[in-house]
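In this view, the complex is presented without one of its protein chains, the others remaining in place.
Per-chain numbering from 1; labels A and B assigned in written order.
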Amino acid sequence: MSAIAKLSTTSRMSRRAAISLVLALALVAMAVLVNKTPLGEHTWLRVLFGISALNFTLRATVPLVLGALSGILCERSGIINIGIEGMMLAGAFAGFVAKTSTNHWPLTVSLIFSVAVAVAVGGLMGAVHALFSIRFRMDQIISGTVIIILALGASSYLYNRDAIAEGKFSSIPVPGLSQIDVIGPVLFDNPPITYLALILVLVVHVALFYTRWGLRTRAVGEHPRAADSVGINVNRYRYVNTSLGGMLAGLAGAFLVLEAVGQFQEGMTAGRGFISLAAMIFGNWNPFGALGAAALFGYTQALQNELLLAGVTQVPRQFISMLPYVVTIVAVSGLVGRVRPPAAEGKVYETEGSA
Amino acid sequence: MSRPHDASDRQDGGSQAKLEARKITKLFPGVVANKEINLTLNRGEILALLGENGAGKSTLMNVIYGLYQPTEGEILVDGRPVEMHSPRDAIELGIGMVHQHFQLVPVMSVVDNIMLGTESVRGGLLDRESVGAQISELAERYNMPVDPDAIIEDLPVGFQQRVEILKALYRNADVLILDEPTSVLTPQEIDGLFDVMELLRSQGKSIIFITHKLKEVLRIADRIAVLRRGEMVGEADPATVSQEELAAMMVGRKVTLEVEKQPAATGEVLLQISDLQALTDLGEPALRGVSLDVRGGEIVGVAGVQGNGQTELVEVITGLRHAAAGAVRMNGIDMTNAPPRRITEEGAICHVPEDRHLYGMVDAYSVADNLVLGSYYQRPFSTGLTMDPQAIAQHAEELVQRFDVRTPSVRTLGASLSGGNQQKMVVAREFSRPIRLLIAAQPTRGIDVGSIEFIHSQIVAKRDEGIAVLLVSYELDEIMALSDRIAVMFHGRISAVLPRNQANRAAIGLLMAGVHPNTQQTVAADTIEND
Partner (left out) sequence: MAIAYPKVAFSRTLRALLIPLLALLAALVTGAIVMILSGDDPLAAYSGLFQGAFGDGKGWARTIRKTIPFILTGLSVAVAFKVSLFNIGASGQFVMGTIFSVAVGINFAGLPVFIHLPLALIAGIVGGMLWGAIPGILKVYTGAHEVIVTIMLNYVAALFGGWTVYAGGTQGQTPGPLWDETAGAISETPDVLASAQIPWLFGPPYRVHYGVFIAVAAALFVWWLIFKTPLGFEMRTVGHNMKAAAYAGIRVNFTIILTMAIAGGLAGLAGAIETLGLNHKFAPEFGGAVGFDGITVALLGQTHPLGVMLAAFMFGALDGGASKMQFESGVPADIIQIIQALVLAFVAAPLIIRMIFRLRQQPLEEAASTVSTSWGGS
């Protein structure tokens, strides 16, 4: 019985991986064809597979995958984090304030400093979420909501509409690789946070599944009592992970302000934190799965953008703009019984000693 | 022969003492869980700690394992007083514990579970290979083979228990605490466990064996300590003491170990299950074609190790789980996949669920509301558009009286009752309805002996009224005590149905493990060989 159960689980997993792989290869093939052959003369194909669409996809993917990694870190340790949206916004705002106050510094120094501030503030929000959820036993979904409302309120209260951030991160082409046709300009000619996000996917994957910290994190999220019974401090892992998760969300905010847009706008995260959550779920709490899901959602955002620019359809623009949100709903709805969240998620872990 | 035990006479445990607990008192808000308990464990012995549910055994062990801090008293290891603030301290002192509910992460491998907390790391990454090799070596030495790469949830319970024991041994435990280790095992697996325990003892390990099962205590223990209501009531020598004497020590009064009942007067078939199939929550097959008839006036006991489809069988019968194929007929009416309410009303069925907190009651509801959980919409509890709290309270007062539910008031929250009274509350609600069919799953799990006796007598009374009873229990003793016929469930099938007088523990044990015994007693149509 166990062998059968194991087999069916693995085959299910590998089927999903295989589908993703085939889709990715098909997309690359289409991209190459569209950009190198006369196929590119078809407007629709250019909209769907042009370099611009792919570039936009990657840009839209970065905050989503960072948000999803943030969610993975928190939830793998057992803390539900719907506050990613707020942590992202707080990070974005903090990065903006840091940038505007250091406009007179050399650009690179000022930008790196601002990223650090954004990450720190995101981490702080994560720590607050952990404090609410663990120390004060607040319902984790409500605590996340508090974080969001707090970030929305504080960023509007403190926002100085006259402040302007001067300069943002620019692309750093990877020597050699950036010369490759199609793939080069899309993947290897990007600003630093984009590279960092992609590297972080691998880092989180390795850390989660091949290190002591990862093993303990997952144990804490699946079966905290088992972890406790072998002497692991459950709540310490939850504090650390939720703070780390907040830092990643802060980095996503920094990306928005310091790399993508260059300025802050009120409520500029526009639901990205929530779409990140959907990406995390869709990716089954695995970093690479989350990357795939984030890329899918990023692609729908790119598509929305390209369709509006190209004007190839009579569908009202508002309906085209619904695309990312509708795709997110469809994605989280198509998963009945197929995802398996960490078992202890959302539950307070109380030992006898804790107050 | 049991001898009353003076609290002070073992204070100086002598040079043999591996572990000693002195005057341990543990208070929880409103409860004295342990009161001035003295306990000595000698090197290389198996000490049985006997007591009924709620006697304070687990609390005491959690104190010894560092999970709880004692309110008063001290622990000595090798004659030296020690302070333990967490299990980590206990582990370092060579104390290992196999919990009643396994402390294993189901989705992780054996290796990961065993090294968790004491990981081997090479170059920053987990060294699964060398740990796996060490585990295999340990497994061989103690004759407990297990695949280090297997995922825990894919392993049968008996194997999971091995992993728990190996986990303690991997941490070089000299003292092993086994908390109710036999409750999940088949008789043959219990034999295997006892062999392992004897092997461990012969290698100088000391074992505390926690249980409420008298027979097992007499078989394996070198010494028996009995706890009752948080107090140590005495020690006994397994060579001289009898089951009856132990039972009396454990409960504090004389108890009848056998359930008294008349021969069954069976009537027509009231519950007919044919070729029933269903899936688990994760989509794996749980029932692979179950067929069973239950007649009026008989108790059919379903025996088997937990996780062989019993939970799903009860859920499908009561309408809580979808049947993928097959049929359920009650009183001759087809009830396959009918909504639970129709099954309750037309099937005239009542259901004492396996897990009362999960299904049977709403913790945050008062006793009165819990007692109308299935009938709140009927008169007199609801009239027209609104509910009638007066009628609900009155109904509750009656049932609380009749079923001896000890509660300060019917407005008390269900959660604040003791386990036994909660279960009596569930039984009161279910048994007070006009029924023809009774489904009782684990009706006495985790409750005190008095409540067990009461519920058993109620079940037998229902049977004598001509009601068909399907009893599901993981406790073979309970099945043997109550059933008129015994169906053994294994791997989603009924592997045999035996009349009680032809059933013996050994044969049922083999069937529970999926082995078909070569006896003449088998009358099952469906065997496991065609799997």
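Just so we're on the same page, contacts are C-beta pairs under 8 Å (C-beta built on N, C-alpha and C of every residue); 3 or more make two chains touch, one makes a residue touch a chain.
A quick note: this is a predicted structure, and the numbers were derived from the prediction, not measured.
Participant: Determine which one of A:48, A:82 or A:200 touches the chain that has been left out.
Facilitator: A:82
Participant: Per the definition of touch given earlier, which of A:24, A:180, A:199 or A:326 contacts the omitted chain?
Facilitator: The single option touching the absent chain is A:326.
Participant: Quickly run down the residues of chain A that touch the omitted chain.
Facilitator: For chain A, the residues touching the absent chain are 80, 82, 132, 135-143, 145-146, 149-150, 152-154, 156-158, 270-271, 274-275, 277-278, 281, 311, 314, 316-319, 321-322, 325-326, 328-329, 332-337, 339-342, 345-347.
Participant: In the full complex, which bits of chain B touch the chain not displayed? Write them out.
Facilitator: Spelled out for chain B, the touching residues are 29, 318, 320, 339-341, 344, 351, 353, 358-365, 369, 373-374, 376-377, 382, 385-387, 389-390, 393-394, 397, 410, 413, 415-416.
Criterion: only the chains that are shown with their structure count from here on.
Participant: Can you compute the centre-to-centre distance for chain A and chain B, using the mean CA position of each chain? Integer Å is fine.
Facilitator: It comes to 44 Å between the two C-alpha centres.
Participant: So in the complex, the part of chain A that touches chain B is made up of which residues?
Facilitator: 1-6, 8, 206, 210-212, 215-216, 218-219, 222-223, 225-232, 337, 340, 343, 351-353
Participant: Per the contact definition, I'd like the list of chain B residues that touch chain A in the complex.
Facilitator: 65, 67-69, 86-89, 91, 97, 99, 102-108, 112-113, 115-119, 121, 124-126, 150-151, 153-156, 167, 281-284, 491
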